[in-house]
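For this view, one protein chain was removed and the others were kept in their places.
== chain A ==
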Amino acid sequence: MSQQVIKKINLYSANDLKNNCDDNLPFILSNLGFKQDFKLKDIEIGLSTALALIGGTTYLVDKKLSFSESYNYTVILIVVYFLIQTVFFVFMKFYQADIKYTGINLNNNKDTKDKKNKKNQKDQKDQNIDEEINKIIIKTTINKKQVVPTYNLTIELFDNDSNVKKFDSNLKFSSVFNELGFLQIEEFQKIIKDSIIKTSK
């Protein structure tokens, strides 16, 4: 469902490097057996649509009615606009924040009775993503204060009982981009997979 975003990136433009990595997360995670959950993005789109609609309504009221006729409607619209704007700001700043991917594990095994058996098999399955993972959240940031910018990944894994496991890692962009400026998707996928496996341990 998700597509790979192939694009030539300027290797010195840290933001572009990060955006390209972020854009490819859905593709990689769908390869790893996750289904993207758009709840946060949909809330964001819903709130901004509401804001744009209120702006448009105010414009219409302003065009159709005279200043004194439209005054009360305008006051109401302004109050509602700034209330939603506040909610939107808080949502983007504290909830959405750095979350770039949320996904559900399609291979999740909800049958908790099997847990013990599975744990015995775990050693053999070491290289695969744990079936007990239910939900994954990936946050990414960029650290530009260093000599070379690094890509910081925070992976949060939720199991069926909503217990969280968290793992921070960072990588240099040179390890996933080639000299021509193309993202090496296999390398990147391997790093993400290893990070998820490390997190789940």
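Couple of notes before you dig in:
FYI, a residue touches a chain if its C-beta (ideal position, glycine included) is under 8 Å from a C-beta of that chain, and two chains touch if they have at least 3 such contacts; residues count from 1.
One rule holds for everything that comes next: contacts and distances are computed from a predicted model.
Here one chain is missing from view; checked against "Secreted frizzled-related protein 5", "CMP/dCMP-type deaminase domain-containing protein", "Mitotic spindle assembly checkpoint protein MAD2A" or "Signal peptidase complex catalytic subunit SEC11", UniProt names that protein "Signal peptidase complex catalytic subunit SEC11".
Note that of A:6, A:75, A:106 or A:164, the residue touching the chain absent from this view is A:75.
If you put the hidden chain back, the residue from A:10, A:49, A:86 or A:107 that touches it is A:49. Against the chain not displayed here, chain A makes contact via residues 1-3, 5, 15, 18-19, 23, 26, 36, 38, 41-42, 44-45, 48-49, 51-52, 54-56, 58-59, 62, 67, 71, 74-75, 77-78, 81-82, 85, 142.
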